[in-house]
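Take this structure first; my questions come after.
Of the protein chains in this complex, all but one are displayed in their positions.
Moving on, here comes chain A:
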Amino acid sequence: MAMSGMRGLSVFISDIRNCQNKEQERLRVDKELGNIRNRFKNEKVGYIVTSCMLNENHDFLRLIINCVRNDIIGRNETFQCLALTMVGNIGGREFAESLAPDVQKLLISSSCRPLVRKKAALCLLRLYRKNPDVVNVDGWSDRMTQLLDERDLGVLTAVMSLLVALVSKNYDAYWGCLPKCVRILERLSRNQDIPQDYMYYGIPSPWLQVKTMRALQYFPTIEDPNIRRSLFEVLQRILMGTDIVKNVNKNNASHAVLFEALALVMHLDAEKEMMSQCVALLGKFIAVREPNIRYLGLENMTRMLMVIDVQDIIKKHQAQIITSLKDPDISIRRRALDLLYGMCDVTNAKDIVEELLQYLSTADFAMCEELALKAAILAEKFAPDLSWYVDVILQLIDKAGDFVSDDIWYRVVQFVTNNDDLQPYAAVKAREYLDKPALHETMVKVSAYILGEYSHLLARRPGCSPKEIFSVLHEKLPTVSISTIAILLSTYAKILMHTQPPDPELQDHIWAIFNKYESCIDAEIQQRAVEYFTLSKKGVALMDILAEMPKFPERQSALIKKAEDTEIDTAEQSAIKLRAQQQQHTSNALVVTDQRPANRSLPVKVPSINNNAEANTADRGLTEVNGTLSRVDPQSATPSADLLSDLLGPLAIEGPPSAAAPDDQNLISGLEGVSNSSDALALAPLEEQSNSVQPIGNIAERFRALCLKDSGVLYEDPYIQIGVKAEWQAHHGRLVLFLGNKNTSPLVSVQALILPPSHLKMELSLVPETIPPRAQVQCPLEVVNLRPSRDVAVLDFSYKFGTIMVNVKLRLPAVLNKFLQPISVAAEEFFPQWRSLSGPPLKLQEVVRGVKPLSLPEMANLFNSFQLMVTPGLDPNPNNLVASTTFYSESTRAMLCLIRVETDPSDRTQLRMTVASGDPLLTFELKEFIKEQLVSIPTPSPMPALAPPQVQPTIPATGATDPGAILAGLL
């Protein structure tokens, strides 16, 4: 009998294989479906074969949709199950389109047996997950809530999987399910009404418990105190009541539940008491011998780091974690590495990185690359001082050169180039490594590059004369590859240039080498040799061209990007990832810029193979929301390629083009062709660079947005981000400017000057002259409003980055409407006031034309957004708006303002506006202010109205329509 089943299956497979074309295949499948109907058992085989062998895109699945549908809506329970299972395993879009409503019906049908309904639940899950747009789940929250009342645990298990998928997409619609889930958990944990068959080693269905707790993790909080209490009781019981027992299976099952409970507690976060229990438990787990528990302890501790701030407690276990880093089991070592990476901050970076370096010498191949990358990232992120960073990277290259990707050494070169103080130190270190007997080629590259640039800084030290440096480098040349030879040639050229007065012997030697490589088979080497030879013959002219490389533009660490790139997404968004995103959003609501302490600046970056998906997206969320730190200039779009061209570009030359005298033009023409394409940056003259700093985002738009809200970004460019957060109280205001340096090198000569209009008294606290790398400085600014005015305060801000001088003038959002407070005025108050303020100058009326056409509700919104509170129904005419507000200033104190706008429904571009208040100046200014808002048309082009160079050209342009101006132009 069993054999016949097997035969049916294999016959079917071989028949399908032998089919010549689609038609035959179809016939064969139809025949099989016919067989299926004839023989119960073979139907099962047919369906299983279809499930196992085909994928959802297979053409002939389309052909059997109808048969399947008939089975699903038919009466035969067995066929229903088979069809549902098949669709549940491989159903694609067409199945979703034609079957989803039927499956939904089956799931909630009261006449179906649990057997069918649990399959329907998972079948629906498949269809929904594959094509969420096709399956209509509107209104399903009530049905899901009902389904969770189910007593049958099989159906419940299936429904819970469906619920997890639904809440992971949109938890908001399923709040009703939350209490039900808690009740299910209670039922399970108290062992109420659980059939014996669902008890697994005395534990009521651990799988359902786990699934239910997983579903709960998608809800951000539990508001209802009663439900919350019930849930915490259950969790408490799980946390306290799970003991280690002898039976392995029971132990595993109870710990599966325990770990899920831990995850849920971490997520719900609040009760600190339970959190410390969790940390204590995890601390215990990472010290046990049982490998599974230790593995999970390490894994969950890493997860805990992402969710809440427990770094200090976890640090206590550092020694224990380091022990696990040396475990014979690679799975455990990986977890330990991830955890160490996650828990690293400025305080323990030195210890951890040194531990990693030490481990690197004994680590096995499978882990070396990850280890090297992580050590490099940590060293970069948390370096207490940059010389330590250089030490670490050089050690890394020394110990595991094979696993150090080019990105790692490019990065250290960038740091050295951008930090003048670091250059002599790096040069000394590079020189020291060159004395080692066996040197990794990457080390030759770094040393050659650094010594080429900075060896002249060491000139007086023993063993560091140009000649000695040249000869120690030249020793390596016979053993290295082409790409390294290219770097060595550049280094020779630079050494030659730095040898003043020229040393004829050295010069001859180097020229001989250039001569030799002029006939090299590699075009790049050949070109370098020819060019360097010709250039070096030029003598002094060489000086300008081979000067030090300019500073690199700041860019996102290619390493971190690389770590992110290894990520692959998973089908479902995990609860942790979701949680991390939610946290980012809340933090953004409070503060405009990234204010996390440096050690948490990239809180969830754990670029191991497995945690990547979460970490990366969460991190991207962070950069998008806060727009700091790693968001960088457009050049970083292709960092590694770009980086490469900078470092390995044909010529490391710099300086104004004028340096090349006319007669040099011919000589260099060949090289210019190359340089222009690949190395524009290195060639750009300095003057141009100072203009090249482009603000990120539209300054005018940022200002407009800040007029309406109290926190946000005022200005951003590749180097700095200026955020503003403001509080307003009557006629006082307190703004805080957040100056964030986005680079790894300091911003210097920082100056902020406030140019206040006469009506504002403004006091800016001291702005430091230097902003350290990646730091953020807060500068409070006190504002007092003296009298009504529409004038705007300007912040004159400048800083220097390397040789680039940036100066911007920014309008500050301390505008008239910030001193308004909406007030609602009842009819019986309004009219007497309105009448008592009779005529100019206290009450002014004006017909405004050229108004942005707005519907009345839109206009009311606009008014409300400026704190002018619209009172509907006060004016009997429905086309009119009446608004009221209180204005605060030192001269007027609190003063009521009343506004009436009469619109013309037939012509929305004009209206009549009447403004009244107890102060003539206020009335006038407020009227003008509102007018500006009504007629202001957002300019499509970026409008840095305050940047003088751009303003000037617009004057003749606008004057073109003015006869007087034309005349002036002619004269």
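Methods note: a residue touches a chain if its C-beta (ideal position, glycine included) is under 8 Å from a C-beta of that chain, and two chains touch if they have at least 3 such contacts; residues count from 1.
Everything that follows uses one rule, which is that contacts and distances are computed from a predicted model.
When the unshown chain is looked up in UniProt, the name that turns up among "Trafficking protein particle complex subunit 12", "GPI transamidase component PIG-T", "Translation initiation factor eIF2B subunit delta" or "AP complex subunit sigma" is "AP complex subunit sigma". Checked against the hidden chain, the listed residues A:Asn252, A:Gln833 or A:Asn880 yield one contact partner: A:Asn252. Only one residue from A:Val103, A:Leu122 or A:Leu868 touches the chain missing from this view: A:Leu122.
Residue A:Asp329 is the one among A:Asp193, A:Asp312, A:Asp329 or A:Glu782 that touches the chain not shown. When the omitted chain is restored, the residue from A:Ser141, A:Ser205, A:Asn817 or A:Thr885 that touches it is A:Ser205.
Touch with the hidden chain on the side of chain A covers residues 1-2, 5-6, 9, 40-41, 44-45, 48, 51-52, 55-56, 78, 81, 85, 88-90, 115, 118-119, 122-123, 125-126, 129, 153-154, 157-158, 161, 195, 197-198, 200, 205-208, 210-211, 214, 249, 252-253, 255-256, 259-260, 291-292, 294-296, 328-329, 331-332, 334, 567-568, 570-572, 574-576, 609-613.
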